[in-house]
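One protein chain omitted, others in place.
Labels run A, B and C following the written order; every chain starts at residue 1.
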């Protein structure tokens, strides 16, 4: 740090401090990311280890001989079918929640009807019901409806579980849309439904994304409900398949981490793509309302 | 309790766009400087940089002798009034006024805080409102509270960011007056951002005009109005749009401006227009640069009145020349003029603004050596004052 | 999207998925009966037992071209309750695997078809007597009805590392008393790299409350007359019980041959760690032998199993019996085909497959002198056979024994962490057992 070194001396002190601060901020951001991601990065590393290496002690941080054997095994045993089931189920849940959710949220946000306020409070209450306590009765009830062990039954359950939160987010979002727009549409002769479809929904992108992401996170990751309500291979979802690698006679860390990584990638991609909308939707909708 | 402010080659980029390029600006202690420009011109960026809310990419910012680039707003000893007042919604007026006093690290005795608030509240006519919340105040009252909050600490530099833009027209004129009185009373350096030229012209000791991130001109309101440094300034300042004509000064047979095959006669005056005769020019015409004259005046060209507008004591006459150039001028309202009248007009040499058509920069004229120069400021000053009143 | 559209799409996709699935499993032949079976094994996976199941199914289908076996792997914990419930609500598979703790539930629910009538009626007495683990056979027998057929038996056993014992000069045959076991474990607990931390522990036990195996706290009690149960009443707080619990806790606190972390480790953890070489001896299920042998870095032939020690050393403590049984759903429309498959599973050939491919101890006497068992690598199987033949013990199937191991494990925790008196800890465990009845 010789003061006469030409490169350094040219940069004023305040600028160096400014840069230092920016660097420190970046370092902190990196540290946050590392703490959050470390376990997942370990899972990623593990998924590339050979089976013998998985059993060694102490465990290695990075695979000594990276291999794709676990991923290959997954595709040999038809994981793509479970993925397809999960994709279908997630899509059905998101579509159902957004369709029914925006109808209900619109009515609650814009139409005065008896019981509307009560319904709103009931929605908030429903959001907080713990699912595990409902499993056994749901199982018996679903069996009586003949919906056990079917994707339809599972999708209906998921929609019912996630509708309250979708309504909550959308309700908040709809309230932020200027009511004048809607008056204009109604003066122009649009019905309630057409107003919702042609005016409100096109303006609700961020709200729909926020609600959709909450819903998809649940539908894509749930194994508690799926494990209880389904049994046949044709309707097995990805999380249940992952859960299966926690086998009866010991965990199979290789396929377990590999399938976990496979299931994680799509959610992360979706979230990164929609992050801006997500926060936007939450900001102007769900919380502020 | 006053200090100078200086920008030295300050540049700020947002992404790849340069919001402010290489700004050099010095504000002397106790000055009232307006930063004037259209939205996106860099004036608010300049204020943000000075407040410390934005960090500069290049260059240095000084308050007094201190480089403040790496000092946060809390360490700069400044006060700021925000466009939307930024009153703390969860605090009463009293608490809002007390905030700057309590926020500073050093504890002040509550009695001192109370007496300061009482004084400021009295000065701004707020004593009855101290226990209300901001949402219970009118726009003008909120504005006063915001001012009071800025005053309470007696800062060295006052920053005002379009503080009047949310008020109605009359209130705005009154607040303008009050702020100016306030400046006279406390003598702090004030930096005032506005896009309203009337505010800038009526209050400032100097005006800095910005466009596209560049400082266009930095001078007294008088200079700005009467000697705009370039086409942008000439066009931006003034009651209504300035008319720009491409052509050249000719002295033969008489002094005139040749444009579109037409010779617009210029009445004799104190300026040495002949010095730039012949070269291509852009001529800027405001209303005061056109005069209605008798048909037999030494310099006159015929026009036809196309429209008239009442503007207070005057009327604005829109008139078309033979080739269809539309001029406008101001005459006292008692002159009987109607649409379709055929009249004569002449250009006023002292009120003409000449610019280089390539660079847009003003062309300076060598002054005439005779004594008639005295007349010029008086006439122009009248026009300037006039413009200020009318744009309000 | 309207509700009708969404539901329509759903049902169409379900139908599509069903068609795809049936194309995969049904094959080209049309006039076939498909028998569905729930098990925790997945024949598409590669563990020895799963391979054995696949081969057995292939053999059966070759012999019975008109019957297809479709396996639907299930979560092992939810499979039995789902089956019992499905008996009422419908939707059950034709066949299901049942573990020891659910045999009682099976007979109580009435979901299991009588296999005596369907299968063993046609057997000779010799055939029936061939199943030498009598406790396992009788457990599924109630009022003359056989509701489940044993497939293979399991037990919580002590695994050991031949190489490590040899290096320490310990003869596994000498570990007939608990004291000898503790002494050996002490010798085997070592810090190889000298960093002050133990690298290889002498004795590993799964002591978590979930996913348990039997530990010395229970096995030690079996030495007493009449065992730890009187009907469906637990009788733990006996002198033998107190001694057993104290011994187990001491392994952690006094002998320091078991890491304290064992208190939260389940049998999966212990198995993984034994496989990774963290233990010289450890308790896990004998059913896992083939999995461990396949994955162990130190080589499968270095693994041995000993019979349970006892207090006196005169005779080994009783070997517990658990394992898997197969049952047919009483309401199945394909009961005849299902019974055929059970018959095949119980055949000498299939049991031999479980032994040679699946690495399971054979449950038919007639297989005991097969050359496979004479191989040195399979010596552990002989150990198991001997232990079960000498003395075996099965949890009372008529009671809810689900809290048995977990409550005893919690009792160990109480003694180790809370320094509770063993007797009081056992009384707590007795209460837990009683509460569950």
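Just so it is clear, a contact is a pair of C-beta atoms (placed from the backbone, for glycine too) under 8 Å apart; a residue touches a chain by one contact, two chains touch by 3 or more.
The definition used in the following text is that contacts and distances are computed from a predicted model.
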- Task: Could you tell me which of "Nitrogenase molybdenum-iron protein NifN", "Multicomponent Na+:H+ antiporter subunit C", "Multiple sugar transport system permease protein" or "NADH-quinone oxidoreductase subunit D" is the UniProt name of the chain missing from the displayed complex?
- Result: "Multiple sugar transport system permease protein"
- Among shown chains, those touching the left-out chain: A, B, C
- Of B:29, B:73 or B:360, the residue touching the omitted chain is B:73
- Just one of C:263, C:342, C:394 or C:408 touches the chain that is missing; which is it? C:263
- Note on the structure: Contacts from chain C to the absent chain lie at residues 3, 77-78, 81, 84-85, 88, 105, 108-109, 195-197, 207-211, 259-264, 266, 269, 273, 276, 278, 400, 402-403, 406, 410, 413-414, 416-418, 428, 431-432, 435-436
- Note on the structure: Absent-chain interface residues of chain B come out as 51-53, 72-80, 82-84, 86, 88-90, 99-100, 103-105, 149, 153, 159
- Query: Which positions on chain A touch the chain that was left off?
  - Reply: 25-26, 28-30, 32-33, 35-40, 42-43, 57-59, 100-101, 103-104, 106-114, 116-117, 119-122, 124-126, 128-130, 132-138, 140-141, 156-157, 159-161, 163-164, 167, 175, 179, 182, 192-193, 217, 221, 223-224, 239, 242-243, 246, 256-257, 260, 263-264, 267-268, 271-272, 275-276, 278-279, 282-284, 286-289
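Please note the rule applied: only the chains that are shown with their structure count from here on.
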- Query: What chain lies farthest away from chain B once each centre is taken as the mean of the Cα atoms?
  - Reply: C
- A count of C-beta pairs in contact puts on top the pair A-C
- Between chain A and chain C, what is the separation of their C-alpha centroids in Å? 38
- Message: Touching residues of chain A toward chain B in the complex: what are they?
- Response: 12-15, 17-18, 21
- Query: Which residues of chain C touch chain A in the complex?
  - Reply: 1-3, 6-7, 9-11, 13-14, 17-18, 20-21, 36, 38, 40, 42, 44-47, 49, 72-76, 78, 82, 85-86, 88-91, 93, 268, 271-273, 275-278, 285, 287-288, 291, 295-297
- Task: Under the touch definition given earlier, write down the residues of chain A that touch chain C in their complex.
- Result: 51-52, 54-57, 73, 76-78, 81, 85, 88, 92, 95-96, 99-100, 139-140, 143-144, 146, 148-152, 155, 227-228, 231-235, 240, 243-244, 246-251
